[in-house]
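A protein chain is absent from this complex, but the other protein chains hold their places.
Lettered A and B in written order, each chain numbered from 1.
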Amino acid sequence: MTSVFDPELILYTTAIGLITIGLAGVVMSSHLFRMVLALVIAEAGANLMLVLAGYRWDAVAPILTSLSEPAAMVDPVPQALVLTAIVIGVGIQALAVSLLIRIRQRYATLDRKEAAERMDSEIAASMGAARDVSQDAPLGERPLPPIPADQVNMRGGDAP
Amino acid sequence: MGNLTGLLFAGGLGFMLLTLAGGLDFGTPPMLVGSEIQAHAPQQTGAVNIVTSVVLGYRAIDTLGELSILFAAAVSAGLILGRRHTTAGTQTKGGFILYTGGSLLFPLMMTIGFYIIFHGHLTPGGGFQGGVILAAAFFLPLLARPGARLHHKTLSLIEGFAGASFILVGLLAMMEGKAFLQPLLVQDTLGQLISAGTLPLLYLAVGLKVGAELASLLSRLIQTEAPQ
Partner (left out) sequence: MSDIEVWILLLLALMMLCAAVMVLLVKNHIAAVAAASVVSLGLALLFVIMRAPDVAMTEAAVGVGLSSLILALALRRLGLWKVDSEQVKYILLSHGGENKDG
């Protein structure tokens, strides 16, 4: 390479940067619509990474132009994979967006924590049980560690 | 606190991926199956575009799975959105330019969509790209005329017919004693429009299915009511 910049470095940095930014956005954003957008970014990075895996120096696109002198081509298999992955991606995106529309209609919020809170209290209300409002407890169904016998009364609340 | 954890996670992930990518030999693909396919694809499938011969020949079952994933996504999005029709008055009416452009572009977009689908084995393009353009062609008049509706029954009929014919072509190959979805009728006319056997038929099925699915998805999305 005579160039100042290494194309390998540029391309890999772009792909990995997109994946990282997208996943960081999914983890960190509090607005649900931003989460979908971050997913789109991460998907773009993953697609670029796959196409990079099939790149070959000084090769032509995988379309045959003459039978007599076949030139070196880039690997067509990752390209075919990415072709389907892009179309699946837009289907997933539409599904996520329609879920968001339903969440907006039902809970009138798009904040991640608020929507989870309202969903949680609705589920608790439909079961007829009081909701555990502790901020320390996980929102999922992960069981809490067993309470030692001498601390049962200090924890208060729902201990037997 | 949560943001710090997220940043740490993202940084660690990026570092890990960079380390992994540093070990890769850029520019020299390690997979040998690609060169093998390039050597035999023109004779085995008759397609000049090797990506097409991978999508519809060597990895056709993968494409079938992809179509079913897209079908599942479209159906579940339709189920989630439900059948809430807006009254026509709530949407803003398209202007003159949008109205005329929608009517004017519709035949052109249909033509280019089918062109891209039918030349999928010769040039870049194919069922996925052409299907998206077909969906856009049907969606553009919908934007201009808010009252207009797409006929969902017809769309699902087209979609089901296209999906069934994709599987039917695969079963025909089995009847001939070949593998499921193996290309049939491969002539020796490389580079012609009528070549590559059943691949253009498969791509037509893919294009119609993708187009019908995306068009019904978009029209369902535009018909849901906006919150006030």
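To be clear about the criterion, contacts are C-beta pairs under 8 Å (C-beta built on N, C-alpha and C of every residue); 3 or more make two chains touch, one makes a residue touch a chain.
Nothing here was measured: the structure is a model prediction, and the numbers come from that model.
Peer 1: Any idea which of B:Leu18, B:Val75, B:Leu105 or B:Leu221 touches the chain not displayed?
Peer 2: Selected residue, touching the omitted chain: B:Leu221.
Peer 1: For chain B, which residues touch the unseen chain?
Peer 2: Residues touching the hidden chain, for chain B, are 3, 49, 51-52, 116, 124-126, 128-129, 132-133, 135-136, 139, 214, 217-218, 221-222, 224-227.
Peer 1: Taking the full complex into account, what residues of chain A touch the chain not shown?
Peer 2: Residues 1-3, 5, 7, 10-11, 13-14, 17-18, 21-22, 24-25, 28-31, 33-34, 36-38, 40-41, 44, 47-48, 51-52, 55, 57, 59-63, 74, 79, 82-83, 86-87, 89-90, 93-94, 97, 100-101, 104, 108-111, 114 of chain A touch the chain that is not shown.
In this text, only the chains that are shown with their structure count from here on.
Peer 1: Taking the touch rule as given, give the residues of chain A at its contact with chain B in the complex, in rising order.
Peer 2: Going by the criterion above, the answer is residues 8, 11-13, 15-17, 19-21, 23-24, 27-28, 49, 52-57, 61-64, 67, 70, 73-77, 79-81, 83-84, 86-88, 90-92, 94-95, 97-99, 101-102, 104-105, 108.
Peer 1: Quick check: in the complex, which residue numbers of chain B touch chain A?
Peer 2: 2-3, 5-7, 9-11, 13-14, 17-18, 21, 24, 26-29, 31, 33-35, 37-38, 42, 48-51, 53-55, 59, 62-63, 66, 69-70, 73-74, 76-77, 80-81, 123-124, 126, 128, 132, 190-191, 210, 213-214, 217, 221, 224, 227
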